[in-house]
Structures are given as structure tokens and as C-alpha cells.
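Note that this complex is displayed minus one protein chain, with the remaining chains in position.
On to chain A.
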Amino acid sequence: MNANAATILIVDDEPPILRLLRTSLVSQGFQVIEAMNGETALAEAGRSSPDLVILDLGLPDMDGLDVIRTLRSAGNAVPILVLSSRSDEKGKVEALDLGADDYVTKPFGTAELFARIRAALRHRLQQQGEPPVFRSGDLEVDLVRRIVRMRGEEVKLTPKEYDILRMLVAHAGKVLTHRMLMSEVWGGETDVQYLRIYVRQLRQKIETNPERPQYILTETGIGYRLKME
């Protein structure tokens, strides 16, 4: 990671959180810029073009969601990792649908935080050219030939199942909201229960124990995430 020397903009108004993030990130070789309110954050995002923004949704001067909205509408595609509180499922979904890349729930462990940061950064790098074959554990997805294999055995998927899996693979490690998945697979809003049924079928085909999935993880109330090795 040190080699990347990525610059991360931390936006939070709580000094202890700032200190914690700064200390851990710097120890991992990241460069850190701090902002304690939305206005500074937007200014820093424009001026120092960070590689990633860690954004707390509760800011003193403006709503964190507005920061996302402003950045995205200005065409800034910097990955955004949202810090949010546990009970705020709605806020998380909204942030993700507005264009945030992922979220971490407060209180969080550093392991989880770094996993999210890695996924977000990798996704940014991959955008130049996705590798044609995705591998995670025993799962293998050939995006060019549309072939899915478990432990080398080909798994037959329906077109919709394949579409869901392809979406998840394309954003491996990152959370995808129900809405993102549905609009991609069904081309618009549909009942989330259909998505759940397809995910169940998909799991029965690719998971060893569908009740304790290893690949397609449920982010309850938000969406799904494909676990990345």
C-alpha cells in the first residue's frame, strides 16, 4: 500500500475521530488531508484532488449528503467512503444512491476500514481496464465468455442471475444498494423481493451453505456485497 501513497481527505468534525483516522492512515503510508466542515471539504477536494474521501455524514455546516451531491454534480468521481451511525440505514442508502462508493458504520474497527479503503481504491484503478476473469476463492467468473465456475465446475445461471453476479463482480468488495442492482438488472425500479428471490437462487448455485454465504454477503437493509479475497 505504501507504494500507492494515496492521498486521503478526512472530513469529520470530531477531533478524536480525526486523530484516530489520521494516526492509522499515516501509519499505513497514506497521505492525509483533514477538513472539519463541509465547506473546507469541498474546497480541499477541488484543490488537492485526493484519491479518496472519508466523509462523516453529520457535519456542522452542511449535510454530508450535500457534500456528495455537490462533488458528483461537479463531475468529481473521487471515491467516497461514508462514516455513518448504525441505525441510519436510510442515510446510508441515500448516500450510496447519490454516488458514495461505500460506508463504514461507527463505531468501526480499523480492519474493516482498511478493507473498504482498499476496495474503493482498487475499484478506481480497475476502471481503466477490468480483468476479463474474476476469481475469489472457488468462484470464477469469466466476464467475456459469460461463464461461471465453482471449483472448476461450470454453473448454469439464468440471464438475470448472471446479470446480478456480473454487477457484483464489477464492484467486488463494494456494497451495491438494492436500487443499483435493480436498475441495472431490470432496467428500473422493481420490487426488492424479486431481487431477494434471485439472490437466494444464485446463492443456492454458488454458495456451499446458502445460509452462511461466503461470497454474496447481505448488507441488511441496504443491499449486497461480493466478498473480495
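Couple of notes before you dig in:
Note that a residue touches a chain if its C-beta (ideal position, glycine included) is under 8 Å from a C-beta of that chain, and two chains touch if they have at least 3 such contacts; residues count from 1.
The working rule: contacts and distances are computed from a predicted model.
Chosen from "ABC transporter permease", "histidine kinase", "Sigma-70 family RNA polymerase sigma factor" or "Acetolactate synthase small subunit", the protein name that UniProt gives for the omitted chain reads "histidine kinase". Note that of A:G58, A:G99 or A:P213, the residue touching the chain absent from this view is A:P213.
The omitted chain makes contact with just one of the residues A:A172, A:V199 or A:L226: A:V199. Taking the complete complex into account, residues 86-87, 89, 107, 160, 191-194, 196-200, 210-213, 217-221 of chain A touch the chain not shown.
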